[in-house]
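Of the protein chains in this complex, all but one are displayed in their positions.
Take a look at chain A:
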């Protein structure tokens, strides 16, 4: 990638400032960028220091929102943020590792030269990722329906999944993985297809087992796609909203109520909007996502040296 960043801009010495002609090309996108990304981001930071009802003008309150969220155990925002963040972390921990490991295993199996029907298997694992989360939730709720669902009928159990823990999390994890593994698997497969066969054969001559080959050849080669999928899957998982909303509505007893659900309810729920507070929570969530991504990069970068 590095060559594409500066392959054609160094040799021009007399470059002029941006002109009308250039604005015609970059302008339309740039306006939308400013209106729907840059301005909202700045305004979001500003709003997090205000008391605001979403429509009227915000009034400055300094650090009050952050104090309530982070330091005041008597505040309902404190307990909401805490519970939401803990539940979001549970979701991240429960889904992200499997979103990497399962696709890796599938990709390795599909790499086996004797296996036929690779495109067919790939399609089956990939298509659920294209199904909307609401349609998927309706289907998975039937699969785990206590009386009518195939899971209880096949296992002969009578667990009421969505309203008891840990079963509520299991449905949420299951339907998330169902939609999430295909994309990562395709990425790993194409990264693996670039590995020369000679490498594996040379390793075999040296008596390397499949495990050794996987850890010494396959994994190091696909390091960057692996890092990419880990960072992207983690960031996406922190934004979880639809799955718990659809499957459990945050229950039982708010044990699956994730942070995005609190943020949405505070800003857009019934009753008076506390958008300033919600903005502060969204900034905190954004910071958590950035910190974790930076940490993952660092960890992967170190271990690769």
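By our rule, a contact is a pair of C-beta atoms (placed from the backbone, for glycine too) under 8 Å apart; a residue touches a chain by one contact, two chains touch by 3 or more; residues count from 1.
Assume contacts and distances are computed from a predicted model.
The unshown chain of the complex is recorded in UniProt as "Glycerol-3-phosphate ABC transporter permease protein", chosen from "Glycerol-3-phosphate ABC transporter permease protein", "Quinol oxidase subunit 3", "Monovalent cation/H+ antiporter complex subunit F" or "Fatty acyl-AMP ligase". Checked against the hidden chain, the listed residues A:93, A:219 or A:290 yield one contact partner: A:290. Residues of chain A that touch the chain left out of the display are 1, 4-9, 12, 15-19, 21-22, 24-26, 28-30, 32-41, 43-45, 47, 54-55, 105-106, 109-110, 112-115, 119, 121, 123-128, 130-136, 138-143, 145, 147-148, 150, 153-154, 178, 183, 186-187, 190-191, 194, 204, 210, 224-225, 228-229, 235, 238-239, 241-242, 245-246, 260, 263-264, 267-268, 275, 278-279, 282-283, 285-286, 289-290.
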